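Note that one protein chain is taken out, while the other chains of the complex remain in position.
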């Protein structure tokens, strides 16, 4: 094997669009065929043609699927698993590779200053505080990837805002000395009704990636949902769990059902208790904030007529189609039941008609979700869908047929309380834990979870509900949740609009 | 002919209000009779009395009708067509004309800097991005003409804002592998349900004018509507089209029906497939942002009692009356049917009662539109009218009797999807393409259209509709669209209002 | 008479709270008894005790009733009429009065700069433009008096904002070649359905006072309502009118009905056609912006325990009670009918029940008004009351029994159109004309009125109504006018509130 090491010179020959090799973590890959499909344009890859791209992928971090990104924000086994063997060109003799001087991101030195002056963990009193810190101490590109949403990010913000249109109707003079916030989800006992939902690319925020979340979930007796697009490998995440800890698997269904089947079977074997099939992402949404952050001006400045920018998006669409199956439909669901005994939950249901279908087809649960505002903009929040759905399910006698979860926008335990009052079995929380992890590592996630528990205990006392079962829909006023008369601010057009002005005085005073 | 060339001296004699000649592109015109009608005051023209005004008309660009402006923002044949022959004084010996030093607009050098530093086309990810760039790189006066709306510009902004009060109800688990966004409009197959609607004075934004839009429309297989008030001549625009490309004609109806008839007949002969009669502009709206930008202080400073400013607006109203017929009424519509076989569409319908009338009178379609917010302020958006109209049409069985289009405020493919869900056959897009053209020329418009297609494909996938026919009104929640409790900001009064303050401390700290 | 001239020395003896004389325009007055009632505190008057106060009253301009202010912002005959003869101490030998150096208001020099650089009148394109100019060029105190409203000025702003919650439903294809915007009000033919409503203290804005408005009203064939609290005397205003010009009288009812009767009789004799009895001001509202502007720090700094600030407001209330009769009630209305043949209108009606009472008691009209937002804060706008009232009146068959007017917040002709559509006979406009007058004198008011006419003509064309009679309630959508879910900003508490902040980084970057 040592003899077959490739030299830097060998690789340097493949430095153009006709033949483009890159080095990633000591191995060479032929990415020529991928060039026209790269959403950021081929130029950004051609910069590394014939060179070592390991470092760059950390800072570019483009998009959450294999063909757009490399290790180390992807599991170490990704290339082996998904890139055609013929494109694995072999190991490289790294001693022959000259380290290039890195270009310095002007915002990077400011970030380093922020890191030095980071508030202490104790100063974070709620989940939004972690986000405020993470925004400053995370790499610009990583922050953009985590925080961005689809199009105008209206749904992204509506997710949290919707909770503010639900008001409490607290009970008084209830004995609330002992608060029990434990409940069950899909048969698993949990200490509080939230779970860590699946989010991609954990290593963008913290070098250890998703296992940080595994450890925090263990400590707080909550369930972790393992993402298909994790930075750590599935097995690394399962290996990190404690004996009695429960994990679920989030699944993007691959066109190649054999791959999907092997993933599902493997997860079940490794002890996963439930399968959450993502149904709101037949194509990944456009997150312009993320795109804008990743834009490489040096690539653009040499733009030529031959590389038509208008073709790139289609390329991205196709690239994604090759991985996630856009043809997935209701008729595929029974097949999943046939290959696994795990509980099956549809993640991303967005209207009551589809909840009813889910009941009829016999899945164990649904997550009312819009994918964290990252897919279809101006899709409603999970909490609004929940408020609209439960009365209909109850009227049809279907409300006990499956467990209903929501995710999106949860930042306070009061948000959780509202969801439970409205009939949810639990809520998924994603970004807040990523931010806590990115800013403070495991202690950050630990504190974030504890803060939620403290808030939850207080809220249950103050609303007059000593146990989860005591939370009911008489305790919330949802009349305003669907009253969308006040728009979420549309930053792009608000800023582009030129407001009318009064007549100008002849000279400025 | 050479002998009859007029000398600069000859023209210079006509340098006052009694006899005022100006040179436009080498020809002399007697505009004495027009002086009292000029909306900017006669002074602004008298500055050019007896001189060459060619250059000035580009920067002044006052208003979209012949009598207020000249070439080159008007078609080269305008003067020949509309100004009375007796006022064409003949060609000028330009060698006798001394070029005057231009006055420098202080904002112009800033604009030149912006142009030098313009973002690359690839950095525009959506239609609003083009607008943000155009705002900086366009001439101040041109920007004001394109971007302005009537009065407080409330309708202008409401047009886009209304879409944000409509929320999606996406379907999941629909096979969306193949998305077909093609449809037909008035019998023409189009690749996506939008058309390039008519907008005036394209040369303000790009020296080639409307033919840029013609070429982009061809490339993307969409229809272009040719404006009456184009900068290019009608024939130039038709000549620029490709063989199979379809164009429509937008028509301001002239008091002189003979002129109107000849325009209509000519359009039909040249292959136009439909006639869009503008019905929302018996008088052109007041666009104060535009007026303010055009205000010439040098003219104002010598204002005298004899030129009463209060008379000018009436002058403008009369000036416009002489061109567009304010007496146009329902009884004129059958006449159009009698003179053409083109499809006939009423553009600017604003209430359901008039849509029903349009059905009864037998036109082929209507455009629910408020003229891009440029006419009656606080008129509702097309999308709101659509949401109110379709249920009534359906109840009356009239919804298949004509094709319904909307325009105004469309900036995202999701806006298009909402219109289609609510029953529109297609939507017109105007300003965004003007901005893309002004900022980046044909490649800009090309990219703008492609971005819409990319967004459209994604949105149809994410809402669970593989074809246009799959988009239905169960997919949108319109309950808030008519909930006008949150006002569009009223910039003039908001800024003029003096907010209350707390008691002042004796010294500032 | 010459012999009886008072010397400066004589007056200077009365320079304290025990005996306080002031000189106003060459005459001495004993204001000792008034001292404890002065809303600004007695100190502010004591500064002028024994001195000439003529100049100061122009800049102080406290409040619109006799006992708080002097000439020249009051009619020249006010002192003779209302101050007890015994307090008229006689004429002063002004040659003996030493002119004191004026204290310079620091904002005054800035104002002078603004005046020098005032935009030309032609640059004002709408009524708000005049307000923006007036704000800069008016004396600070005069601006505060005109522009202020009650308490948090919520009603003040709601008055205009309410119009933005009413949307048009324009008709198309109506022959609008000839627009006739004339109508009648209380039997008088007017060129456009607005009138100049009564506003106090015109000389604060322009040295000629209300006669400026008289002349402008004549020019535009609209009615002027003469205010009780005018700066010009009633006769000066009537003398300024043209032969056929119609005026109305606004009346604050005096406790002394003999005075009221003489005012009413005199007005009728001088040709006034209607009597508008103010019914929304049994006590004048607190306008804190005005109070704050007038606050004299020098007075305050020597504040002592003996002058209890808490007593002053009561004093002000009592002071006002002595002039305006707070006991005025429905049973007084027949008496007015008995003393005059003028039309009688109640100004300031604020709920439908009282409009019905007005019908029953047989007055000729009502003005739905909240006194320009200067009385009870969070009282609704006239336009909202109108929208609520007319359907009830129609249902009861009362809508033809009297003429209904509204005032408050009208800034655009579209606001007028909305009121007419909803059943108003006309609208009153106050502040905008004061601002136009203050900024540009008569030409300003003239232009303001012409702009309204231009807008009105355009709006009637664009809504499809060639005459006032064509404006009906199908042309407006009022569903949102009573939807008060979006608050008018509460500036005081918004600014006082300390928003939550994220954890602080240890050092600022």
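Think of it as A, B and C in the order they're written, each chain with its own count starting at 1.
What we mean here is this: a residue touches a chain if its C-beta (ideal position, glycine included) is under 8 Å from a C-beta of that chain, and two chains touch if they have at least 3 such contacts.
Computed from a predicted structure; not experimentally measured.
Enquirer: Among A:135, A:257 or A:337, which one is in touch with the chain left out?
Expert: Result: among the candidates, A:135 touches the missing chain.
Enquirer: Using the document's definition of touch, tell me which of B:118, B:207, B:265 or B:396 contacts the absent chain.
Expert: In the full complex, the listed residue that touches the missing chain is B:118.
Enquirer: Consider the whole complex, including the chain that is not shown, and state which of A:208, A:288 or A:403 touches that chain.
Expert: Selected residue, touching the omitted chain: A:288.
Enquirer: In the full complex, which of C:4, C:18, C:338 or C:496 touches the chain missing from this view?
Expert: Touching the chain that is not displayed is residue C:496.
Enquirer: Looking at the whole complex, which of A:27, A:47, A:157 or A:506 touches the chain that is not displayed?
Expert: The one listed residue touching the chain not shown is A:157.
Enquirer: So which bits of chain B touch the chain we can't see?
Expert: Residues 110, 113-114, 117-119, 123-125, 128-129, 132-133, 136, 483, 485-486, 502-507, 509 of chain B touch the chain absent from view.
Enquirer: In the full complex, which bits of chain A touch the chain not displayed? Write them out.
Expert: 120-123, 125-126, 128-129, 131-132, 135, 143, 147, 152-153, 157, 160-161, 163-177, 288-289, 292, 297, 411-412, 414, 446-447, 450-451, 454-455, 457-459, 461-463, 474, 477, 479-480, 483-486, 489, 491-492, 495-496
Enquirer: Write the list of chain C residues that the hidden chain touches.
Expert: Those residues of chain C that touch the unshown chain are 41, 151-152, 154, 279-283, 285-286, 288, 291-292, 295, 297, 300-301, 303, 309-310, 313-314, 317, 321, 325-330, 332-333, 346, 348-351, 353-354, 357, 375-380, 482-488, 490, 492-493, 495-503, 506.
The definition used in the following text is that only the chains that are shown with their structure count from here on.
Enquirer: Quick check for you: after a Cα superposition of chain A on chain B, what is the rotation angle, between 0 and 180°, in steps of 5?
Expert: Roughly 90 degrees of rotation.
Enquirer: Please report how many Å separate the Cα centroid of chain A from that of chain B, as a whole number.
Expert: Averaging C-alpha atoms per chain gives centres 42 Å apart.
Enquirer: In whole angstrom, how far does the Cα centroid of chain A sit from the Cα centroid of chain C?
Expert: Here chain A and chain C have centroids separated by 60 Å.
Enquirer: Got the chain B residues that touch at least 2 other chains?
Expert: As it turns out, chain B has residues touching two or more other chains at 152, 288, 292, 297, 483-486, 492, 495-496.
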